[in-house]
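These notes concern the structure reproduced below.
For this depiction, one protein chain was excluded, whereas all remaining protein chains were kept in their positions.
Now for subunit A:
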Amino acid sequence: MAEERECLTLSAQHIQRFYGTRAVVRDLTLQLRKGEVLGLLGPNGAGKTTTLRMITGNLAPSGGSIEVCGVDLLDEPQKAKAHIGYLPEMPPLYFDMTVNEYLRFAARLHRIEKQCIAQAVEEAKKRCGLTDRSRYLIGNLSKGLQQRVGIAQAIIHEPDIIILDEPTVGLDPNQMREMRTLIRDLGESRSVILSTHILSEVESVCDRVQIMHEGRMVLNEMLADFKQKGADLEAEFTRLTQNTLTTTH
């Protein structure tokens, strides 16, 4: 049991979130192991983004607890947040800054030592293929490159957990493929949560899949086991998300 706890980089227990009286996330438990890529699937409005915002400390949960690398997010938010890199659905970019300036600011914001900033910026640019765009204004970059700057900002401080919220939305097929390769590379050394509603993306990148529907977790399974059973992800997704619809209404 203790060994299992040690392997966990992120553990959210029974979290819930209300907007007014409306429950968006209900009694959700989510665990992430070291070096695992978790695909968080769900139809639009299932509560994926709300869950990710809670895990990253952008939103306080109405109930439950979140532990990041053994640190309680609610008790010690700054210490816990240092372990997380987050790319929200809309990349948080300052369009008036150049790639270099933006990444330097992100590095300082994540409390990287002054003498290590230049190296961290170079490393992040190299990983995301931005080295030749260092002096470009972010506002002048294409959507795909902006998305990469967003990822560079999320990995600059070498976090243990990387959280990506629909990182391939709006990208062309080539960029999408590159992005998946990048995510797979990141997943080799860190834990990644990938939120998406594209099923093929999960199948090609993730180790484990969790499906959310109406704020609840309706499936949590290793992708390898899933495939071994001969189950089809798309059919399962449709069954689970429609099934609950008919039972709740």
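Note that in this section a residue touches a chain if its C-beta (ideal position, glycine included) is under 8 Å from a C-beta of that chain, and two chains touch if they have at least 3 such contacts; residues count from 1.
Just so it is clear, contacts and distances are computed from a predicted model.
Colleague: Match the chain absent from this complex view to the correct UniProt protein name in "Methylmalonyl-CoA mutase", "ABC-2 type transport system permease protein", "Protocatechuate 4,5-dioxygenase subunit alpha" or "Polar amino acid ABC transporter inner membrane subunit".
Modeller: Looking only at the record, the undisplayed chain corresponds to "ABC-2 type transport system permease protein".
Colleague: For the chain left off this view, which of A:A12, A:C69, A:I84 or A:L240 is in contact with it?
Modeller: Going through A:A12, A:C69, A:I84 or A:L240 one by one, A:I84 is the residue touching the chain not shown.
Colleague: To test your reading of the contact rule: which positions on subunit A touch the chain that is missing from view?
Modeller: Contacting residues on subunit A, toward the hidden partner: 17, 19, 56-60, 77-79, 81-82, 84, 86, 88, 90-97, 101, 105-106, 108-111, 153.
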